[in-house]
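Removed: one protein chain of the complex. Kept in place: all other protein chains.
Labels for the chains are A, B, C, D and E, by order of writing; each one numbers its residues from 1.
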Amino acid sequence: MTLQTPPSPHIHSGLHVSSMMLQVIAALIPAIVCYTWFFGWGLIINSAIAVLTALASEALMLKLRKRPLKPFLGDGSAVLSALLLALCIPPLAPWWITVLGVAFALIVGKHLYGGLGYNPFNPAMVGYVMLLISFPLEMTRWMPPFILEQLEIGFIDTLGVIFFSHLPYGLSIDALSSATPLDAMKTDLGLSNTVSEILANNALFGDFAGTGWEWVGTWLLLGGMYLIYKRIISWQIPLAVIGSLFVISAFFFLMDADTYPSPLFHIFGGATILAAFFIATDPVSASTTPRGRILYGIGIGIIIYVIRTWGSYPDAVAFAVLLMNMAAPTLDYYTQPRVYGHARGKD
Amino acid sequence: MHRLFQFRGGVVLKEHKKDATALPVQPAKLPATLILPLKQHIGSPAEPVVAVGDKVLKGQLIARAGDAICAPLHAPSSGTVTAISDHPVPHASGMSAVCIIIETDGEERWRPRERTLSDVTELGAQELRGIIRDAGIVGLGGAGFPAAVKLDPGGRPVDTLILNGAECEPYITCDEMLLREHAREVLAGLLLMRQALAAKRCVVGIENNKPKAFRALSEAVRNSGADVEVVEVPTIYPTGSEKQLIQMLTGKEVPSGGLPIDIGIVCHNVGTAYAVYRAVELDQPLISRYVTIAGSVAHARNLEVLIGTPLGNLIEECGGNRDSLHRLIVGGPMMGTAMHSDTVPVVKGTNCVLVESTTHDVPLPSRDAYAMPCIRCGNCASACPVNLLPQQMYWYARARDFDKIQDYNIFDCIECGCCDYVCPSQIPLVGYYRYAKSEIWNQEAEKRQADLARERHQFREFRLEREKKERAERHKKKRSAVTKGGNDDKQAAIQAAMARVRAKKSEQDSTPKNTDNLTPAQQKAIDDADQRREEKTQQSPSESKAASPPDRP
Amino acid sequence: MLSALLALGALGILFGLLLGYAAIRYKVEGDPLVEKIDAILPQTQCGQCGYPGCRPYAEAIARDEADINRCPPGGETVIVSLADLLGRDPKPLDDECGEEKPKMVAYIHEEICIGCTLCIQACPVDAILGAAKQMHTIIESECTGCELCVAPCPVDCIDMVPVKQSLDTWKWPAPPPPPYEQPTDSGPDPQPAGAH
Amino acid sequence: MLRQYMTRSALILGLFALTGGGLVAYIYQLTEPHIKEAERAYTLRSLHAVINPALHDNDIFHDMITVHDPRLLGSDKPVPVFRARRDGKPVAVAIMSVAPDGYVGPIKLLVGIHADGTLAGVRVLSHKETPGLGDRIEERRNNWILGFNGRSLNNPQHKGWRVQRDGGIFDQFTGATITPRAVVKAVHNTLTYYQRHKERLFAQKSVVPPADSDDKSSKER
Amino acid sequence: MADNSKQIINEGLWRNNTALVQLLGLCPLLAVSGTVVNALGLGIATTLVLAGSNVTVSLIRNLVRPELRIPTFVLIIACFVTAVELLMKAFVYDLYLILGIFIPLIVTNCVIIARAESFASKNNVGRSLLDGLSMGVGFTLVLVALGALREIIGHGTLFAQAELMFGEGAQWLTITFIDGYQGFLLAILPPGAFIGLGLLIALKNVIDRRADKRAVAARQKATASPPAEPATQP
Partner (left out) sequence: MTEYALILISTVLVNNIVLVKFLGLCPFMGVSRKLETATGMAMATTFVLTLSAVFSYLVNEFLLTPLGLEYLQTISFILVIAVVVQFTEMVVHKTSPVLYQVLGIFLPLITTNCAVLGVALLNVQQQHGFLESAVYGFGAAMGFSLVLILFAAMRERITVADVPEAFRGPAIALITAGLMSMAFMGFVGLVKG
C-alpha cells in the first residue's frame, strides 16, 4: 500500500471557482429581469446569443490549445463574461454585433493570454470597447423604455429586429432608437442648456437618473450587496468607485449645478453600478492588494467622470475599467501590504 | 481581564476535538523495538555514546549533544541496542537517517537516579538550563528547538514568558489533555522556566474551545497563588503560532527575521513545560510524550507514548487498520506532514498522528485532484495571518522567479496553510512556497560553493603564475650565470645548481602547494586521507578494492 | 547653398568639439559588467563553454563575442540570470557545449591510484590532495565536478559519482502542474520543469 | 593632448556634416522648383473643388491674404483667404475656416463663396470625427457636404441654418448630430464674416503664401 | 560566397526579419500600414535609405572613432533621408503628405542605425549593400502584408488610392472586395495596427515551428534510414 503524500494543508474549505461564478450570475438575475421589464426581450435574446457564442468560442480555443473542455466550460466564467457584455450592448443591436463582441472578448481578451485567470484585461470590456470603436452607429442606437413611448414590441418582433433588421410594422428606426440618459445629457449640455432645463424637458430622465435605468441600477446594487455579504467580491472596489465618483461629481455639482449633473445622476446613470459591483470587481483583471484595490476603484471613478464630462464618449465605464486594468499590475507592485514583523511605513 | 489584540487574517476551522478527549490518557503499549533518530530537533545530530549490542537502561544517555544547538538522546525503555543505522524517519522526503534501534526487554528498568532532589527553587538559571539540556528537552510544540537554548536569554531582559496552550489545529488534543490531567505539573514547569529566564510576567494562552483545560489550569494557579495569567483566546487558526499568539497577547510583533527574545518574549509549549517539570523535579529525561491518534481509527484518543515507538503500533493500538492506510499525517491537518510509511517512529516533536484509511469514511475534506488557474480573487491574501500576498508568491514560484518572490517576503511565510485552505482554485499554495524556499536555500548554497571555487581557482592561477615566474627567474639566473663564463663564475654556477636541488628537495618535502589555506573540515579530510594512505601502504594495495565512495560531508 | 554648408559645418564642428572634449574629460576605464557576469557563472571551471574557465567566458560575453547559452553546468538558471542581466531573451542551452547534468563529484579509487599527480595538475580548483608516488584524494566539498581530472588519469581510477542526497540537501519538489497545463508539444515551457 | 583630440573630433564630424550638407543642399536646389509646383498643384486642387476654375483667370494660389477673426472663423490663428478674379474683378473667395466644436476636435473647412454671397462649395480639409459616424461630412463618404452649394445667408433664412433636429433644413446623420451641427454653424459664420468684410477681402494686397505655412496646414491630416 | 549571400538574404527576409523578429522600425510599420499604397511608399523609401546608408557606413567605417560613431552614422542616415524626403516632396507630393512626419522619421527608424552599427560597420561594401537591400525588402514585405491585412479588413479594398503613387492612370488597380462593406474600423485604428502585427508574428511562429518540426522529422528519418538501406538491398 503506497501512502499519499501531498503537501500540507490536508484539508480545504471546499470553495470552488465555479461556485463563485454561479453566485455572481445569480446576483445579476434580478437586474436582468427588471431590464427586460423596461426594455423588452432584446436583452434576453442577446444574452442567449452571447452565452452560446461564448461557449462556442471557449470550446474552440480550448480545443486549439489542447486543453480539456470540462473543467473550463463548466467554470461559468465564460457565461458570466457573456452576460455582462450582453448587458452593455443595446437591446436591439443586430445579432452579429453580439457574436463579434463576445468572440473577440473571449478569443483575444481571454484565451490568447491563456484563458481563465491570465487575462490582464477584463474580457467583457475588451469586447465592448472593440464594438464601440468599430461600430459606433450600432452601439449608440439604444431604445427608450416602453413606458415612455407606449410601445411594446413582443418577442417575435424583437427577434425580427435582431436577426433580420426587420422593423415591426409601423415603426421607424428612429422611433426605436433614442439616446441613453447620459448621451442625451451630454448632447444637450453641448448646446449650452442647463442641467435643470435638460432634466425637465426630457422624459428620458426619471426621478434621479434615467427612467427605467434607475430601477435596473437599484437591483444591481442589491445584487452587489449580496456578493459583498457573501464575500465573493471585496468591498474596497465598489466603495472606491462609487465613493470617488460621488466626491468628484459632488464637487463640480456644488460649484456649478447648471453645467454639472448631480452625483446621483452619475451614480445611477449609465453603467456605474454594474461596473462598480460586477465589472470592476472581476478578480482576474483587477488589483489584488487591499490598498491597490482602493486606488484601482478611485482611478475608475475619476476616469469615468473625466471622460463623461470632458471627453467625447457619453459613458466611460469600459474605458475606465480597461485603463485601470492596465495599471493593476503596477498598483499591485507598489501597494504591497505591510507584512507582519516589518517596520511600519516601510513597505 | 487580559486585553487581547486581534491578529489579521486567519481562518475558522471545523473542530474535531471531541472524539479524542473522551478517554483518559494512558501509556501506550511498549513496542518491541524503539527507533530513535539521532536528529529529532533543529541543530546538529546527536552523537551516539552506545555501541551495537550494548544493554541500556530506561533513561540512560545513548547519544550526547555535540555542540551548542543540539539535544542529547536517552533510552526510552530498557533493552539492547541492536543497530545504529539508517531507518526511515518522519520527514516529508520519506528518506532515511541514522537511528539508534533498541530492542526492548519489557522490564522498563530505570537507570539509577543521577541527581538527588534538592529544593528546586534554589537552583540557579545556569543549573536549570544544564538540567534541561541534559534531559534532552526540545520544544514540543512544533519546531523542536532545544529548549535550553531558548531558555537562555543571553543577557537580554525577558519581559514575558508565554505558555502556548492554544492548540489551534483541528484534531490535535494532546495539550488539552495534558492541561486537564497535569495542570499542576505544567504550572510547576512554567515556574521553573520563568526562574531560568527571570521573566517579569507569565501568560498562558488557551483557545476558548477548551474550557476544561482552562479551568484546570486556572484552578492550579489559584491554588498555588502563583503570579500567572491564564487567558482564553478566540478560536481562530493559527492562534497557536508563536508569532500570532504573541501578537494576540501582547500586541507586539516579532520583527521579521528576528526572534521573540528580541522583543523580550519567550514562548513555549505546555508540553515543554511539563517536560521541564519532569526533568527538574523528577530527574526524568524526555523519553515520552502525549500524542493524539485521530482520524480513521476505532478509538481516537491520546496516549502517552515512548519516543521511538513506530506509528503503526499506535494505529493498531487505537483500532486502526494498517493495511488500508491511505494517508498518514504526522501533526495536524493544516501543518502536518504526510508520511511515506507507517514504520517511522514517534519523535520528540510528534504531537498527533492523523490516520486516513480507505476503509473508513474519509474524514478529511481535501483539495480537488487538480488545481484551476489562480483567479487572483485575493481570498488567500485576506486569510494570510502574516499579511503576505500569497497569489503573487505563487505566481512567481511557478515562474521560478526566485528573486521576485523574495521581494514578496516569502521567508516571512509561516506555512500555516490558511491561504491554501480558502483558495477557490484549490491550488497547493504552501507546496509552492516550500518548493521556492528550498530552491532558494539551495541556490544560496551553490552560490557559496561557487564563490569558494572561484577563490580557489584564482588562488591556483596565482600560484601557477608565481611558479612560472620563479621558474623563469631561476632559468634566467642560470643562463646569466652560464653566459658570464670565466673561472670565478663556475663556482657560482655550482652553487646555483646546488641551491636548485635544495629548493626542489624542500618543495617535495613540504606539504603540497595547493593546501595553503584550509578550513578545519578540510584539514580533517586531509588527515583522514593521510591516515588511509598510511594504512594502505602497510597492507597490499589490491586488497580493499570494494571501498565505497565517501559520503558527502 | 553656402549658408547650408556653413550652418551644418558649424554645427558639426561645434558638436565634434563637444564630444571630443567629453570623450577625454569623462573617460572611464574597466568594465564592471564582467564581474557581474562572472558572479552568475557557476565557477565549475570546466571549460565546456569553449573558454578556459568561467572568467574568460564572462569576458567574452561582456565583449559580446559569446552567446549566453554556453554553460552546461549553469544550465537554465544561469541562462535566465544572464538574460536578465543583459536584457536579452533567454534561449535553450547550446547543445554543442554539452547538456545539463545532475551535480557530480570526482571520486578516486585510492587503491588503484599510482600517484602520478596528473590529476592535481588538471584540477582547476586544487580539490585534489596528494604528492608524487602517493595516493591521491579528492576533497569533496571543494570539487566542482568539472571532470577535468578524469581524462588525464593514466590508470582510470577517477570516477564521477552523483552528489549524495541527505535530509539537509533534500529539496521540496515543485507541485506537479495540473494535467491541463502539461506542455502539449515542443517549445519553451513556462512551467517549472517538474519535480526534481 | 586634449586640444588635439578635440580638434580631430571636430574636424571629422565637421567634415561629414559638410559633405552631407553639401549633397543635401545640392539636391534641394535641384528639387526646389518641383516642390513649389507640387505644393501649388495640391492647394489648387482643393481650391478648384470649391471654386470652378472656369470662373476666374487669376493666379488664385498666389492671390492670398490672411485674416483673423477667432469668433467667426473659429481659429485664433490667422486664416488664409484665396481670391478668384476674372479680368481683375472679384469672382469668389475661398476661406480656410474652422468649425471648432466638432465631436472630437476642430474641423478644418474650405468654404468657397461667390462674390454675390452664395456658396460656391464647401470641403472638409481635415477632421478627427469618429470614423463611421462623423466622417460622413467628407465628400468621399457622403455627398451631404454638397448640400451647401448655392446656399447663402438668406437661403435659407437665419432660422433655417441649423440641422433638422434643431429646426433647420440641413440633414443630420443618424447617431451623429453634433458634427453636422458644427459644420453648419461654421459655414454660416463664415458666410457672415464674408458679408461683413466683403469689400476689404478683395481690396487687401496679396501676400505671397509662405510655402511652408500652407503645407503645414494640409500636413496635419 | 554564394552561400553567404543567400544567408544574408534569408536573414533579412525571414529569419532575422526586422519587423517580425528584431521588432525594430515599428513606428512607421504601425503608423503607415493603413493601406497597401502607403505601406509600399514608405517601404521603398526606407529600403533606399537603408541600402544607401549601409553602403556609406561601410565605406567610411574605418574613419570614425568611438565617441563619434553614433553621431556620424546618424548624420549620414539623415542626409539620405532628407534627400529622399525632398525627392518625394517633388514627385509624389500627395503620398508625401499622407506619410507625413514618418518620412523624416526614417532617420530614427531603429532598423537603419541597427544595421549600420551591427553589420555595415563590420562588413565590406558589397555585403553591406546586400544586407541593406534584404533587410529593407523584408521590412517592406511585412509593411505591405500588414497594410493589406488592415486595408482588407478595415475598408474591404486593396490598393485603394493607388493613383497617389503611380499617377492617375493607376486607379484601376484598386480592388473592392465587398460593395457596401461598412468597414471594420478596429483594423484601421491604432489598436488594429498592434493587433495585426501581433497576429503576423504569431503566424510566423507557427510557420517556423512547422518547419522546425519537419526538419527534425527529416533529420530523424535521415539517421534512421541508413540501417534500413542494407535491408532493401538484395
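Quick notes on this one:
Please note the rule applied: a residue touches a chain if its C-beta (ideal position, glycine included) is under 8 Å from a C-beta of that chain, and two chains touch if they have at least 3 such contacts.
Quick caveat, the model's predicted, so the values are computed rather than measured.
The chain not shown here is touched by just one of A:L3, A:C34, A:V99 or A:L112, and that residue is A:L112. Within the complete assembly, A:L64 is the residue of A:V33, A:A48, A:L64 or A:L191 that touches the hidden chain.
Summarising the interface, chain A meets the missing chain with residues 64-65, 108-109, 111-115, 118, 120-121, 126, 129-130, 133, 303, 306-307, 310-313, 316, 318-320, 322-323, 325-327, 329-330, 332-333. Interface residues of chain E facing the missing partner chain: 23-27, 30-31, 67, 70-71, 74-75, 77-79, 81-82, 85-86, 101, 104-105, 107-110, 113-114, 186, 189-195, 197-199, 201-203, 205-206, 209. Where chain D meets the missing chain, the touching residues are 17, 20-21, 24-25, 28, 100-106, 128, 212, 216, 219-220.
Definition applied: only the chains that are shown with their structure count from here on.
Number of steps on the shortest path from chain B to chain D, with steps defined by chain touch: 2. Annotation of chain C and chain E: jointly contacted by A, D, touch as defined at the top. When each chain is reduced to the average of its Cα atoms, D sits farthest from chain C.
Distance from the centre of chain B peaks at D, each centre being the average of the chain's Cα atoms. C-beta contact counts were set side by side for B-C and C-D; B-C has more. Chain A and chain C, compared by their mean Cα positions, are separated by 52 Å. Taken residue by residue, chain A touches two or more other chains at 7, 71, 134-135, whereas all remaining positions touch fewer. Residue positions of chain D with contacts to 2 or more other chains are 9, 12-13, 16-17, 20-21, 24, 28, 132. Here, these are the chain pairs in contact: A-B, A-C, A-D, A-E, B-C, C-D, C-E, D-E.
Chain C contributes residues 172, 175, 179-180, 184 to its touches with chain A in the complex.
Of all residues in chain A, only 7, 65-68, 71-72 touch chain C in the complex they form. Those residues of chain C whose C-beta lies close enough to touch chain D in the complex are 1, 4-5, 7-9, 11-17, 19-21, 23-25.
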